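Okay, structure first, notes after.
Complex shown without one protein chain; remaining protein chains in place.
Which chain is which? They are A and B, in the order written, and residues in each are numbered from 1.
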Amino acid sequence: MVVLDLVGIFVFAISGALVAVRKELDLFAVLVLAGTTGLGGGFLRDVLIGATPPAALADWRYLLAPIGAGLLTFFFHPTLGRLERRVTVFDAFGLAVFCVAGAVKALEYGLGPLPAALLGMVTGIGGGMLRDVLAGRVPVVFRGELYATPALAGGGVAVVGIELGAPLLPVAVAGAAVCLVWRLLALWRGWQAPMPTGPASV
Amino acid sequence: MVVLDLVGIFVFAISGALVAVRKELDLFAVLVLAGTTGLGGGFLRDVLIGATPPAALADWRYLLAPIGAGLLTFFFHPTLGRLERRVTVFDAFGLAVFCVAGAVKALEYGLGPLPAALLGMVTGIGGGMLRDVLAGRVPVVFRGELYATPALAGGGVAVVGIELGAPLLPVAVAGAAVCLVWRLLALWRGWQAPMPTGPASV
Partner (left out) sequence: MVVLDLVGIFVFAISGALVAVRKELDLFAVLVLAGTTGLGGGFLRDVLIGATPPAALADWRYLLAPIGAGLLTFFFHPTLGRLERRVTVFDAFGLAVFCVAGAVKALEYGLGPLPAALLGMVTGIGGGMLRDVLAGRVPVVFRGELYATPALAGGGVAVVGIELGAPLLPVAVAGAAVCLVWRLLALWRGWQAPMPTGPASV
């Protein structure tokens, strides 16, 4: 589980570091955006449920993963940028792991099913949203990319399973699988989130 | 009290959802900006005073109010956009409720009078500020709109009343009335916050 978590953090961190490189920001920004993207969703969840200090601050491996991803991207960004489509597939794995882990942790801290599923989604997408705010752009999850819905669905499946009394492991796998398959289908088929219709109201 | 709170959240959420529609963002952004605007001020206050998880995460009605407001805006934004001037009046009610509720809660958590009044203001304006940051624009409360001062005054009246030992209900009504009247007068008379004079320093 920790290995899956670290892989997710590493891949998220690469996406943050690539944003910094493309914005022509400095090494420090590369590292901060790597860390924010990799760990920010979990930080938001932990601060909201009162699980402070966040787990990632108590385990140096969680801090070294984004630092490593940031340095790797700083030096080899042309290669990583070309591989980004493949990175996106790993990113879907990270999303699947995070949304389930976040929902389960929120349940453990006594939250109800609906807020727990929402916090699973926040764990999955919060890092990328912080990355975009710090990089001065509107979050990509707001612009048609079908990213948040799979995370909400994955967290929701995990929550429903646990509330029904099913054992943790198969429930977690099912939630992650729902998120992963949905996200990959959205990527491959180019599914988009619905847009408001009609002229923008004044 | 809960009804007033829910009305405030609902109206704030509509203002967030309208920003998302006007920025041509997707359904997910409409829902997130609705939730952020409706609940964000209370989240900020609760995280700062250590009242985690925030009350809104423990009561599903607080989560359904912004979801409902977001869906309503997504489908009927041309109508809601036209009604916005009237929505703004309800928004002033929301501001009045939030600034008093936030100040009272901060006092209950042991904060002093000045920070409690400030946290009342944060409860009232924080959601709109988060909305604007996520939507990629400078917060509207920074651009001359007289919005924060009435919230600070309303919270301040409530704090002073409670510190003087007055009973809660009339104090809360007085604080909310001060905020509401001031805000409505500012809207109707076009009052603006003071701007710095002279050339912008280099």
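Criterion: a residue touches a chain if its C-beta (ideal position, glycine included) is under 8 Å from a C-beta of that chain, and two chains touch if they have at least 3 such contacts.
On a predicted model such as this, the values are computed, not experimentally measured, just so you know.
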{"item": "Residue among A:L6, A:V21 or A:A65 that touches the chain left out of view", "value": "A:V21"}
{"item": "Residue, one of B:A56, B:A148 or B:I162, that touches the chain absent here", "value": "B:A148"}
{"item": "Residues of chain B (touch criterion as defined above) contacting the omitted chain", "value": "47-50, 109-112, 114-115, 118-119, 129, 133, 136-139, 141-144, 148-149, 192-196, 198-202"}
{"item": "Residue numbers in chain A that touch the chain omitted from display", "value": "18, 20-30, 32, 43, 47, 50, 52-54, 57-58, 60, 63, 74, 77-82, 84, 133-136"}
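The rule is simple: only the chains that are shown with their structure count from here on.
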{"item": "Separation of mean Cα positions, chain B and chain A [Å, integer]", "value": "29"}
